[in-house]
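Before any comments, here is the structure.
Note that one protein chain of the assembly has been removed; the remaining protein chains are unaltered in position.
Here the chain labels run A, B and C in written order, and each chain numbers its own residues starting at 1.
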Amino acid sequence: MTQNTSTKVHVGILGATGFTGRELMGLLMRHSEVEVDWLGSESQAGCPYDGVYPQFLNQIPRGVNILVPESEVRDTIPDLVFSCLPHGASARLIAPFLKNGKTRVIDLSADFRIRDKIAYEKAYGSHGLPEWADKGEYGLCELNRQAIKNTRLLANPGCYPTSVLLPLIPLLRGGIIAASGIIVDAKSGVSGAGKKATDTTHYLNCNESVAAYKVGDQHRHLAEMEEQLALASGEKVSLLFTPHLMPMERGILSTIYCDLSSGKGEDEAEACLAKAYSQEPFVHLRSDFPRTGDVSNTNHCHIKAYQPKGSRKLILVSVIDNMVKGASGQALQNMNLMFGLNPVTGLL
Amino acid sequence: MTQNTSTKVHVGILGATGFTGRELMGLLMRHSEVEVDWLGSESQAGCPYDGVYPQFLNQIPRGVNILVPESEVRDTIPDLVFSCLPHGASARLIAPFLKNGKTRVIDLSADFRIRDKIAYEKAYGSHGLPEWADKGEYGLCELNRQAIKNTRLLANPGCYPTSVLLPLIPLLRGGIIAASGIIVDAKSGVSGAGKKATDTTHYLNCNESVAAYKVGDQHRHLAEMEEQLALASGEKVSLLFTPHLMPMERGILSTIYCDLSSGKGEDEAEACLAKAYSQEPFVHLRSDFPRTGDVSNTNHCHIKAYQPKGSRKLILVSVIDNMVKGASGQALQNMNLMFGLNPVTGLL
Amino acid sequence: MTQNTSTKVHVGILGATGFTGRELMGLLMRHSEVEVDWLGSESQAGCPYDGVYPQFLNQIPRGVNILVPESEVRDTIPDLVFSCLPHGASARLIAPFLKNGKTRVIDLSADFRIRDKIAYEKAYGSHGLPEWADKGEYGLCELNRQAIKNTRLLANPGCYPTSVLLPLIPLLRGGIIAASGIIVDAKSGVSGAGKKATDTTHYLNCNESVAAYKVGDQHRHLAEMEEQLALASGEKVSLLFTPHLMPMERGILSTIYCDLSSGKGEDEAEACLAKAYSQEPFVHLRSDFPRTGDVSNTNHCHIKAYQPKGSRKLILVSVIDNMVKGASGQALQNMNLMFGLNPVTGLL
Partner (left out) sequence: MTQNTSTKVHVGILGATGFTGRELMGLLMRHSEVEVDWLGSESQAGCPYDGVYPQFLNQIPRGVNILVPESEVRDTIPDLVFSCLPHGASARLIAPFLKNGKTRVIDLSADFRIRDKIAYEKAYGSHGLPEWADKGEYGLCELNRQAIKNTRLLANPGCYPTSVLLPLIPLLRGGIIAASGIIVDAKSGVSGAGKKATDTTHYLNCNESVAAYKVGDQHRHLAEMEEQLALASGEKVSLLFTPHLMPMERGILSTIYCDLSSGKGEDEAEACLAKAYSQEPFVHLRSDFPRTGDVSNTNHCHIKAYQPKGSRKLILVSVIDNMVKGASGQALQNMNLMFGLNPVTGLL
């Protein structure tokens, strides 16, 4: 993050004090083409950002370091606003920027990820900005590049969906697997539960324990995944999805069980994924099974496909860092794409 | 563990220095009806046990504390020998005790868990004691009680199988679920990987990372589970089984996806499990989804059954402590049963 | 914990839902001479205890399992009340039991640990039960046995003080070390920070990080330690004490730097400690340096004394489990002593 140069992309961050805000700032510090204009916070306005997160001590220009109330920045016109706010609040607070006709928006909340109104409302309630509810482009860079380049409103994918859609979409598009009967068993680090101190995030409830939660049909990310998978397969998709909380800070591993199409097997699956991703800087096929530690603090997704002997099932294992490729890194990757920058700048 | 009383059950432990040996000794310390006669070790014979595991400092009578080579105890005739040795070595070293016609044996290795010779050899190679290979009783206490009471050779179940069979067997016996198409996605702590220092057990490879391993059809415990499930269902069973290594010491959580039989649902599944386990001191049905932390350092298994809305799948989540109910605690539970002791002694 | 037997010690637990309450219940489950009459809770009265802590599912008699408001038990007369309440609240709520002239009390809070009124008030504010403020016996079992046996009001020591006083008091009494210039650098697991969800106990603030807090002269346990050390040495003692928060659930390791008295060295220190503790079931001298893991989930304290070559300093390293020997286990040890029970019952 360098300052004082007018040719940089000028950005503001709404909800900068949450975990995705912190992660995003950490990445932006390394990005040579960005200038952060302001850091917004509702609850900690007036506080120094490096007081909230001492990792930034003396790293941020003084004027930027003091958190500004989000009500005060609504009339600024940065090139780009990142929203790290919760769903609902996000739609309301990015409205002024969408309306100024110039600022582009990358929304890390769920507000614009689901175009189907009924599905959105079932998962998240009534929408905070109905007139834009179906205007966002879904920001899975590798699979939606053209639309992302030109959008003013980018819906950054959820963490679980990123880990699930990257392996599944090419296989569905290629007819390698069936759209029905897919089971996703996902494992996530605690950072996904957010910054708020709750019983769920208490050290003694997370440490040395694994828990299943929102089992089967209960997690909000289901609607997002099912919509994208339906778009890829051309038919309605119903997933079973069981997330688990792991005793670690970051990382998602998704183990995906699906049915191979007639005549298809592991080789076809690998070839299909290789074709989709061999030129991609951030998605990689593995010859062995990946660990989440292999991608910690990176924007990479590693995938392995495996067909058990004598079975017609295909098992996919994918890993990402939920805070980077699953949130802020992917947001930066989208920014690079939207502003015509080098795809890997800030993400090495 | 009290000493000097001849009415106690006199026991010896083969392979006392491994993790299951340590866990077993910790439990035996609290058991009022047992007297440990000797602790055997091949690699550390002559060393004090409380030097290997300082948690036992000054807790074990001096004569017992010094580890004895297993070659020297073969002519002793304790009431019971626990074998905490690896498979193969276990069968060979318990042979003298089986042959003395008096000593009973609880084998924590895999050597006598699988009666089908071909399945055993495929998983573990040639058997170390072929004449006894199909003579062990499978020690899942709650589901095989009568046979366990009278056996001289008890095959203590594997950790993963314990967590999988306790929820599945009653449902298969009761016709609630189908025997085909079962998928088990299991998560285990690192203690399951054993005491040996390897790349797998290096702190930096385990900590802050989740890994899938032996995916789908590759884990040795599959043969054990498939044999027991076939016995319960009366038909051949093929599982998909994917274990994962978690950044924690102990605990297994198994998430099991299976097909409900026609006309059956979550209610029937719960009723079936309640009938099987309502009088059991160590298996409990939960109304919410369990965490492994709920059963850490206990011999309990907690189970939750759930049918997603609109789905014909049943999702089962079970948790155990892999070192206790999945190994040494279950061994003690079997000992209590074999010797007519109070079922919960030493296990509270 | 067995029931229905009138010769058992009948106990009630105030503040049963905190971490020390949970730990105490876990230990009492294994104690053959105790019957729990009631479990008290202000905030969760009416809830089942095994709903708060599922580890107890189906383990506690139904009538005991439902948490009772502490206002409703004030007229019961159990043989013993354990108070696991915070300081201040503890003194107020145990008052009725002290006043009934029969019930004995073991207070796990700080309320009766410090007899010096000024020191108490400086650390904790005004006392909740002034007429009893100097009537508690300090419950460091090994070093205050006679007084503990007969007291009606037992002040259970703090976790840090237990780990510091056990090594220091015999050495001060024996004149081996100087009373001045002692530095304690202590490391604790997160359970010491209590059950409340706060920024301090958030997983992401604890995990993968070590922090110093209340450095040097700021921690409340200082007053407790200084009073006890002054009693042992016969002179005023000023410690420097720096606690640190470790990324683990339980355990305290205290590294203590002190000056050897003229003519004394490591040998005299070891001999002094051996004399004090060789007959004790729960305090042990180590020949190597202990890890907190060596005493996890036990009531043991391990100590090592070391004099660096060419130095007149003695370095002591002691480890305990802060929740057991540093809290609930020591409380049970005190109960055994107060009621003439076997010292190790419930603590193996």
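The working rule: contacts are C-beta pairs under 8 Å (C-beta built on N, C-alpha and C of every residue); 3 or more make two chains touch, one makes a residue touch a chain.
As the structure is a computational prediction, the values presented were derived from the model and not from experiment.
> Checking the contacts here: which visible chains does the omitted one touch?
By the stated touch criterion, the chain not on view contacts A, B, C.
> Please pick, from A:E142, A:D185 or A:E208, the residue that touches the omitted chain in the full complex.
A:E208
> Which of these, B:E208, B:E270, B:D294 or B:D321, touches the one chain of the complex that we don't see?
That would be B:E208, which touches the missing chain.
> Of A:H221, A:H244, A:H302 or A:K325, which residue touches the hidden chain?
A:H302
> Of the residues A:G139, A:P290, A:P308 or A:G329, which one touches the chain left out of the display?
A:P290
> Which parts of subunit C face the unshown chain closely enough to count as touching?
Answer for subunit C: residues 183, 185, 187, 189, 205, 207-213, 215-218, 238, 240, 242, 244, 246-251, 253, 255, 257, 289-294, 296, 306-311, 313, 315, 317, 319 touch the chain left out.
> Considering the whole complex, not just the chains shown, which residues of subunit A touch the missing one?
Considering the whole complex, subunit A reaches the absent chain at 1, 29-30, 54-55, 57-58, 208, 281, 284, 286, 288, 290-291, 294-298, 300, 302, 348.
> For subunit B, which residues touch the unseen chain?
19, 190-191, 195, 197-199, 201-204, 206-208, 248-249
By our rule, only the chains that are shown with their structure count from here on.
> Subunit C and subunit A are one sequence twice: same or different residues at the contact, by the over-half rule?
same
> Let me have the rounded angstrom distance from the C-alpha centre of subunit A over to the C-alpha centre of subunit B, please.
About 40 Å, centre to centre.
> Listing for subunit A: what residues touch at least two other chains?
Where subunit A meets two or more other chains at a single residue, that happens at 207-208, 248-249.
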